[in-house]
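Every protein chain but one is kept in place in this view of the complex.
Chain naming follows the written order as A and B, and within any one chain the residues start at number 1.
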Amino acid sequence: MKQRAIDFALLLIGLLALWQIVSLIAGTSAVTAPADTLVYAAGLLRTEDFWRHAAASGYALALASVIAMLGGLALGLLLGLNRLAGDVADPMLLTMFSIPKITLYPIILLIFGLGLSAKVAFGVMHGIFPVAIFALNGVRNIKPIYLRAARSLSLTRASTALTVLLPAALPEIVTGLRMGFAATILGTLIGEMFASTKGLGFLLVRSLDNHEVAQTLSLALFLFVFAGVANAILLALEKRMHRTAAP
Amino acid sequence: MTVHAQLDAVTHVYASVGRAAALQALGPLDLTLSKGEFFSLIGPSGCGKSTLLDILVGLTLPSSGSASFEGAPVAGRPREGIGVVFQEDSSFPWLTVWDNVAFGLRRKGVDKQETAERVNSALSFVGLSSFTKAHPAQLSGGMRQRVCIARTLVLRPRLILLDEPFGALDQQTRLLMGDELLRIWRETGATVMLITHSLDEAAMLSDRVGVMSARPGRFIEIIETRWPRDRSSEIVEHPAFGSLTGHMWALLREESRKSMAPG
Partner (left out) sequence: MTLAGSIRLALMIALAAILELACRTGLIDRLTMIPPSEMVTALWTILASGSANADIAYTLTNTLAAIVCAVLTGFAAGVIIHALPRLRRVLDPLLTAYYAVPIFAFYPLLVLIFGVTATPIIVIGALFGMVSMLTSTLIGLDRVPPVMDKAATMFGLGPLQALLLIRLPATIPYLITGLKMAVVYSVIAVVAAEFILSPKGLGFRIAFAYNDFDNRTMYGLLLLLITAVTVVVLLLHHIEQRVHERWARQ
């Protein structure tokens, strides 16, 4: 434990040092130094305005996450249960994940108009595919022997799904949820950059247009920390799953 | 008989890590292999058979004691003239069967023609001549082990060690492969050490069988079989065979129980 704390501290110091160097090279009008940014960020976090936007983002993110995860799970699990469906869908899901979704953005706007729905749609579009892909593979990779064992114990379909399939596929599903959540954050953020007058994405674009470098970096830092913490929590959960799951 | 390889008062200890105490995995034991003999090593799980092999060929240093081959020390570095077929499949999946077997010869810079002759000969020896262009992933587990055997034999080692080489095979195939191994042994004149779980295999194939105790592995007894040199799997019919395996099991039964006990 202590070793890991030291390692993490080293990483942090390394990143801050890198930041400082970049700031020196590029000049503070392009990149403010870490110390100045942190001071600014502290001030920013005390404004009501910031939290209003943060709440708007949080709301959109929550909506998008729920839809992306439930939708992705449903998609992946259903497709995974049938062998042929899984084979057909796997490359298709990958392709849909690979398309630069930002270019589909105009279509989203044309359908949903500006505002919350477009933001959420954009977030869902990013997050649903990783969740579906991992859920699909989680179910597909369940060893047939588990199903035979369940049958030999005369388990009902529902019981099999709940006590055998779900735990067996859970580690991969949780990995997919982690990746999906990260992608949803990115998607919602980008959606806010274009489709909204509320939210942290909007603030980011505004401070970029106004060349408010310190604010840009503060916002980016906040987003990084938020995403990093969320990721760390989901990662801890994921590691727990992988440890207790069958090899 | 000339001494070919030797282990002197060898032990192997796993150092303590964190709160786990140090673990004596092997020894102290002595072993002398005579040139040209067929020696089998048998013992309960976890008694250190594979560790013994690693020390003898130079993959691991013993914690104390020494190993030697052809009179010179083996000090944690593999010596030329020793060939090993490992328990796990070590065939190279990115190479064809042919290239796998040719690997060692090419490393040594053997010329193309001689390489081709020796590789083809080794492949027909193990019965894989029609699979030269296949990749190991396309073969069964048993066939992959035969690739590893061919790859080792093609270098004409004077000491051949095999660690459960037939683990993936069914009993009948094991008996046939045993006959093949005997043929290889006779035709190459090499010294062979075989690690096996199978009492039958050890009894049938060897000049001597070393029976090891549970961890830390030491020799309980080294049994001489006194079989004739040109033997085959038919030896199972010999009246002495049954008493031989019975004797081995009597020695092993208690040790196996010990290795199954918790802690």
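The criterion applied here is as follows: contacts are C-beta pairs under 8 Å (C-beta built on N, C-alpha and C of every residue); 3 or more make two chains touch, one makes a residue touch a chain.
Predicted, not measured: the structure shown is a model, and the values here were computed from it.
Colleague: Please pick, from A:Leu73, A:Leu165, A:Ile185 or A:Ala214, the residue that touches the omitted chain in the full complex.
Modeller: Reading the full complex, the residue touching the unseen chain is A:Ile185.
Colleague: Which is it among B:Glu37, B:Glu70 or B:Asp89 that touches the chain not included here?
Modeller: That would be B:Asp89, which touches the missing chain.
Colleague: Which residue numbers on subunit A touch the omitted chain?
Modeller: Counting only subunit A, the missing chain is touched by 3-4, 7-8, 10-11, 14-15, 26, 30-31, 84, 87-88, 91-92, 94-95, 97-107, 109-111, 178-179, 181-183, 185-186, 189-190, 204, 208, 213, 216-217, 219-220, 223-224, 227-228, 230-232, 235.
Colleague: In the complete complex, the non-displayed chain touches which residues of subunit B?
Modeller: 54, 57, 59, 78, 80, 82-84, 86-90, 92-95, 103-104, 107, 135, 137-138
Definition applied: only the chains that are shown with their structure count from here on.
Colleague: Express in whole angstrom the distance between the two chain centres, defined as the mean CA positions of subunit A and subunit B.
Modeller: 52
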